[in-house]
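With one protein chain removed, the remaining protein chains of the complex are shown where they sit.
By written order: A, B and C. Residues from 1 in each chain.
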């Protein structure tokens, strides 16, 4: 349930409400807005304890949350969440463009790519050091060496790093290098991993599973939020359908639907959503027009030589052109690039 | 195969090429460009007859068409097809907005809706007189009476009519009233119906089946084109996936994919693609940003009283606002509303 | 709603109940069981008229039907429907095996195939004369010539004919030759076609659309039943999913689900459900074990030369082996072959 406190409530009163929530075996989640404090009390049958709070002087109202996800819902938090990474906001008026190679292949290629995408206007550098691959014999990424190369590219360009963590035991290592930890589509329901990254205060980019419903995506986010980490960025990256011409089907409906149901920011990955570089510019424009907070795009200096996903990677020139197109769309929906 | 004739080819030479195509048991399809004539020769094993044409003086080159659809492919016709309806173009720089009620319920409602959407800037009036309904006990439309109401609304507003034809035996009747015949999603592979509308020269709006691949959509278009009717407008209206929050999943990838593979214009139906009025504005913007040639949208004066699909119908006010949004997106992709 | 009459009700009383149903603008459907008559009264808001019947002496009880399909539901008719074709029952203890080529290619092949499948124990001959093909340039069937060949094969073997009708204007022609009219998957929601075959009293084999839900399949059956033709045989033939190894995914859950919800018999088409001849025997056994009333299987004398669907056709020998396997499974579920 959500306990909305009156504007004039003192810190001492807030503290006492929190204590009572804990005494009832519930977990308090405090959200401080501009004019008032809202406290979520989460736990089994939480709503049945409403009468403990309804009578209190400092309580304006108590309302149940009807959705199975609580902290991720707009009912819990009305205003859009803006996640800040190294001083850069994701979820505000400014769009966030994350770009870089599918996987880090060498120091040269990642530095060169980082410089190119920086130049074109990207705000974050992506790149996989630990790669979850369907086949055990495919290239699995450079591991820690890859993280070091990313760090060097970041140092030279100033771009914060977004990179994937695949396992609870790699969280510490990846956290040393990454500014945003990515949870990949295959791990969207790896609940132990979600719980552990929920204990960090680093921003988490949570990709939708290829066959996860929108509600399941929000429930996965809830696993992270429930552990205390409010910095969750969602990412639509295409779902699995019968259509075989494209690698996945970008669920564009997901963007306004998430916007309606949740306060969390959402990016779109047009590269995995299509699997075809020629389609990336069009669907990128569509994503921004639909209201996405940004894009995460694969760019490769030489796509034809990529060790992974070359067919969906943009060349530097196409990326530059895309950024110009996006700038125009952004303006048409009152956003900025 | 495609037979490209030299710029200076005479009409007499064109005629002789056509005759030879026919003598070989193939079917000729002539496409006259600005500078030269291109002739498609369609039939089983057509490409094996290439040597009959390669030596001719007037022939520049002969190339096979690698796709299973021929006349619908960009290989056959490089430039975008622009379909003209009562002097109005679909597929050119100008976007085409088709709006109106899901089904025609009364003369008053369809006239009122037509006036409202016309005022907001729509170019065509949609409305179902014959309604294909999953359940035999649901409202099946007003039939010919509905067509008459549409005609009256068209007379008063000047908007051409787009309406569905469900069966070969209704083609004559519907053609009397409609400016564009719509083939609904459930009939996308009703091949007899496709063949018959292929014998008209009225424009056909062909909706993608809910589980049809993009290639199957183009193959359905080919059924119409192969009968001689070149005026085919495609329509993406959402595919069936596991996601249950929305009625269907708008396959936004389909827009640039069709653009890449075919010369035919393509509209998007954001109403059936989402089934939720709140999501329609966002995905409409996305569709135009992705490169669609227009939209077909359900608008109802009183959505809460609609006999069919009220949940996905826009109110006049929301539609007006949508048109303003679309105008901005159109400008950002060098199109006009 | 369903009006259950008392055992001793006279024909005169039955007649009067029917008249009253009609006076209320509803449509009566009479089902005569062994001990009593049950009358379905179908129409919009039918249940609100229950009080007209509840007081009558001859009425035992009146109950609403909660499903959107009425006549197809087990609520309307408790006992399994057994459809009789030329003295042969489908839906009883005895399984029905329909076998034959995908399409009729010549007199010789269809006669030879018919003899082979008859010999192996099949009860019906299948074969397409009118073929709905995704591509307009694929072999479209021999048309009426094909029907004549089927008739000749039927004459020589005594096997009744199951063949597809694609359009309302072909119903008369196909009915002349066929013992069971098949509505193909692509036409499952061709409502005009359903309505017209609903006016015949020939048995109809209704195939599930590749993306139709079980409820939609029952609603399509309702279109036929509502016109007065009670002889509907359902057919599960695989649905479209993301799995690309097989042509479709046989929805085996559909068999017991239909059994639970409806009284109509249901066959399984293992050929289209898999698209791979090697998988047909296993899934055929599974279908019978799950409770299907029979199978419709593609058999070709020389699959490697088939004009259509050769990869999924069984050879005569494999079919013979399959029939022996099925006989054992049938016994294990108290059915007979």
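Here is the rule we use: contacts are C-beta pairs under 8 Å (C-beta built on N, C-alpha and C of every residue); 3 or more make two chains touch, one makes a residue touch a chain.
Since the model is a prediction, treat every value here as computed from it, not as a measurement.
Across C:47, C:80 or C:246, the residue that sits in touch with the chain not pictured is C:246.
When you scan A:2, A:42 or A:197 for touch with the missing chain, the hit is A:42. Residue A:222 is the one among A:222, A:243 or A:298 that touches the chain not shown.
Taking the whole complex into account, subunit C touches the unshown chain at residues 211, 213-215, 239, 241-246, 249-257, 259-260, 273-274, 276, 278-279, 281-283, 285-291, 325, 328-329, 331-333. Counting the whole complex, the residues of subunit B in touch with the unshown chain are 240-242, 244. Summarising the interface, subunit A meets the missing chain with residues 42-44, 68-70, 132-137, 166-170, 186-187, 189-193, 209-211, 216, 219, 222-223, 226, 240.
What we mean here is this: only the chains that are shown with their structure count from here on.
One rotation lays the C-alpha atoms of subunit B on subunit C, and its angle is 180 degrees to the nearest 5.
Chain-level centrality, scored on Cα centres against the all-protein Cα centre, points to B. Centroid to centroid, with C-alpha atoms defining each point, subunit B and subunit C lie 34 Å apart.
Centre-to-centre separation of subunit A and subunit C, using mean CA positions: 50 Å. For subunit A, residues touching at least two other chains, in rising order: 211, 241-242, 244.
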